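A single protein chain has been omitted; all remaining protein chains appear in their positions.
First chain written, first letter: the chains are A and B, and each begins at residue 1.
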Amino acid sequence: MQQMPSDTAAVILRATDTPTTPEAIEAMRERLGLNRPLPIQYLDWLWHVLRLDFGRSFITGKPVLQEVMNYLPTTLMLMTCTTVLIVVISVPMGIFAALYRDTVFDQFSRLFAYTGVSMPSFWLGFLLLYVFSFKLGWFSVTSRGSIVDWILPSITLAFAPAAVYARLLRGSMLESLSQNYVLYARARGLSERLVVLRYVLKNAFLPVVTVFGLSFAHLLAGTVVVENVFALPGLGRFAVQSILNRDYPMIQCYVCLTAVLFVVVNFGVDLTYSYFDPRIRLGNQEI
Amino acid sequence: MIIQRLLNHKLAWLGLSLIAIVLLISLFAPLIAPHDPLAVDLMKKLQPSSTTFPLGTDHLGRCILSRLMYGGQVSLSIALIVVMFTTLISLCVGLVAGYFGGRLDHGLMRLCDVFLAFPSLILSLAIVGTLGSSIGNLIFALVATHWAGYARIVRSRVLSVKESHFVQAAIVSGTRSLPIMLRHILPYTLIELTVLATLDISHIVLHIAGLSFLGLGIQPPTPEWGAMINDGREYFRRQPELMLYPGLMLFLTTLAFNLVGDVLRDVLDPRMEKQMRVKTLKTKLENG
Partner (left out) sequence: MAEAVLTVDQLRVAFSGRSIVHGVTFELQPGRVLGIIGESGSGKSATCLSMLGLLQRATVEGSVQLAGQELIGLNAAQLRQIRGRKIGMIFQNPASFFNPIATIEQQFTETLRSHQSLTQTDAQSSALHHLSTVGLSEPERVLRQYPFQLSGGMLQRVMIAIALSLKPQVLIADEPTTALDVITQMQILRLIQQLQQQTNCAVLLVTHDLGVIAQMADDVVVMWNGELVEQTSVNQLFDQPQHAYTRSLLAARLTPRLGEKR
């Protein structure tokens, strides 16, 4: 980072309106410890992180963790709403597209999938804002009160993933439906409803859950754009500003947090998977 | 023969024609654009569509239609370059990792994991943010975000091809590694990579647009669809067309590449498996 065109020390000096003479820069670097060897800096940072001390923002001077905690709830709320929406949309769509394959509904879900993947999220966000906030006045553009404010942003963020998961679930269900255990279940006279619920669905969900864990990172990336569009005071938007301002402690904390979130989600996915699939839980034991 | 099956798909037709339109417009923009996309004229700012300015003017009086046309040039050419580099790097990494296996494979895959762990937009954001937003840095950032996913796929394909009879025969007969990789394994990875690349162009174009929207991609005054959407933000109540048209172009272009890529994948995949089986059989017969 020391070789970066925009020197951290210079940035800070500028931020505090101090003249950026070479001596001043040198002094600031000394103060920040930027002239120490790189590995030392890294270890020092790591040591502080373990004690949950991420240092102070270069720009605002406040502790990084505190700043991040200000913005974290917004982003978490956005991600939760989005996840709920994704499940609510994609699960029924995927199931019915598989059960009523090749009907109009199935074709529609396919269309939805193509549209979802091709839609730039920032464009969708503004489209929604324009139609529902501006023209129809259903949602106010600025208020930050109730859960209603989260509807448009979560729709924007959920659109693409919901479309993809719907198709994924459909494919998984079709695969499940063609399995031998479905044939045998039917041959035993089990009702179709039971067969679909206990045999097809449960088996079909497994691969979808895995994919969800893997694509969690994309969701996180999406928050950057969506928070920007809807002017939500969340981590994503803040991260962009930090990057633009070369606020390294903030950036480092953000990266760290992202990684932690990612690991936690994947761990959760693994747990869920092993709960549902006894083969993973119990290993391959033969009597 | 692939082309034939491709053309049978209605969706492919739609996608291909869309791509053709966009490509043609982008290529011939200098010839067919009514105005200079960079020509600022504050007297004419924010005009609605007229005969002189078919799609109106933006906040600096520039012709929107012309900027749309030129915007395609920028996005698509960068996307193409990124795809080329990504393919190159991921081919090398994937081939080496898949073929040699062992600790090299492990190490390379861990490296991939590190890159894959980051949300792509954020990683590219960080790179461009730190290095500055020149076109070179933009390309570097995009390649850095996309190569890892490709490399994994190449590697898994290499692993499966490696098990097939003709490759095993070549190894056993003492052929050196490089010729094996190039002559036998590479062709099979290329096919799958083509499909991936087609689908990925759409992702890359969106990625570029996203970065430009945030102010870190293509810098003004160069026209780019994402940047145009960002420009139009302030006027979205007064003149939403500033945001509507660039977004529409993005959407249609992405849709087109997705359609074609999807159909390509359906068409090529079973064929690939059959091809491999035929080659295996031939080798068996030749070897007696």
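One rule holds in what follows: a contact is a pair of C-beta atoms (placed from the backbone, for glycine too) under 8 Å apart; a residue touches a chain by one contact, two chains touch by 3 or more.
What you see is a predicted model; the values in this text were computed from it and never measured.
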{"item": "Displayed chains contacting the withheld chain", "value": "A"}
{"item": "From A:A185, A:V208 or A:V226, residue that would touch the chain that is not displayed", "value": "A:A185"}
{"item": "Candidates A:Y71, A:F112 or A:Y199 - the one touching the absent chain", "value": "A:Y199"}
{"item": "Positions on subunit A contacted by the hidden chain, ascending", "value": "179-181, 183-192, 194, 198-199, 202-203, 276-279, 282, 284-287"}
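Heads up, the rule we're going with is that only the chains that are shown with their structure count from here on.
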{"item": "Subunit A - residues contacting subunit B, complex", "value": "1, 4-6, 114-115, 117-123, 126-127, 129-130, 134, 217-222, 224-225, 228, 239-240, 243-244, 246, 251, 255, 258-259, 262"}
{"item": "Sites on subunit B touched by subunit A in the complex", "value": "116-122, 125-126, 129-132, 202, 206, 209-210, 213-216, 226, 229, 233, 236-237, 240, 243-244, 246-247, 250-252, 254-255, 258-259, 262"}
